[in-house]
Every structure is written in C-alpha cells, then in structure tokens.
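Structure provided below as structure tokens; questions to follow.
The other protein chains are all here in position, but one chain of the complex has been omitted.
Up next, chain A:
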C-alpha cells in the first residue's frame, strides 16, 4: 500500500522536475549569455525528463494492478502519457542538439530557420501536452484503488479485455 508521506514526496519531486522543465522551456532563450549555460540547462532538462519517466514507471510497478500482472490494463490507461513523454523526450533532445550546434560558436547569433522554428513549435507544444498528461497521471496514481484489489479493478479489467 502506498504511504501518504511517500506519495507526497514523490509527487513533490515530480512537480519540481515539471516546474524546472517549464522554466527552462520558457526562459532558456533568455539565459544564453554563454553557450555553456544553455548547454547545462538543456542537459539538466533532459535528465529531468528521464528522471520523470523513471519515477512514473516506478510508480506503475508499485501499483497492485501491475503486481497482479495486469500490465495491459495499466498501459491502456496511461498509454497517452507514456507515448507523449517518449515523443517529448525525443523532440527535446533533437531541438537541444540542433540549437546548441548552431549557437555553440556565438550564442547571440540569429540562428532561426523554418525547420528550427517548426521543431521549436512542436517541442513546445509537446511540452504542454507532456506536462498536462504527466501531471494527470501522477495525480491519478495517488488513487488508493490502484493499490488493492477491488470491484472497480475487476470491472476495468473486463472492460479492457473486451
């Protein structure tokens, strides 16, 4: 059974990482006095996403649903989050690599091309979706129903089987 204190701790960590992600997405363009600053910010951001992925999977493993072997049910319920997080992670890394590659010599150079602009828009939009779905999943995993056998779980399982 999930302890309230543990859950609060994990939830705060997740929200901290999400807030950092949102902060970097918003203000990384401003913090480009030196290319190294942006590089460090981007690296930490990608690690934060990775950490969030690890944490959400650890939370999945901790549920009764998973331990009972109903991985399919869990995947069915949270597939949006899993897919979006993976997509966002890929988009983030590619944008970071591209931007850092262009700005490494001179951080105050005008580097924008149509391709970069498109990738930028998609990455930032994915960030919003990621944030929404991740937050929703983290909050939903606080539901005690995921941590013990119940009528609800059996109903859900039969629904997924259909």
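Everything that follows uses one rule, which is that a residue touches a chain if its C-beta (ideal position, glycine included) is under 8 Å from a C-beta of that chain, and two chains touch if they have at least 3 such contacts; residues count from 1.
Basically, contacts and distances are computed from a predicted model.
A.B. asks: According to its UniProt record, what is the protein name of the omitted chain, chosen from "Transmembrane protein 237 isoform X1", "Replication factor C subunit 1", "Protein transport protein Sec31A" or "Type II inositol 1,4,5-trisphosphate 5-phosphatase"?
C.D. replies: Missing chain, UniProt protein name: "Transmembrane protein 237 isoform X1".
A.B. asks: Considering the whole complex, which of A:67, A:94, A:117 or A:159 touches the chain not shown?
C.D. replies: A:117
A.B. asks: Using the document's definition of touch, tell me which of A:8, A:72 or A:159 contacts the absent chain.
C.D. replies: Considering all chains, including the one not shown, the answer is A:8.
A.B. asks: With the missing chain put back, which residues of chain A would touch it? List them for me.
C.D. replies: Output for chain A: 2-4, 7-8, 11, 15, 22-23, 25-27, 29-30, 80, 108, 110, 112, 117, 120-121, 124-125, 127-128, 131-133, 135-136, 139-145, 150-152.
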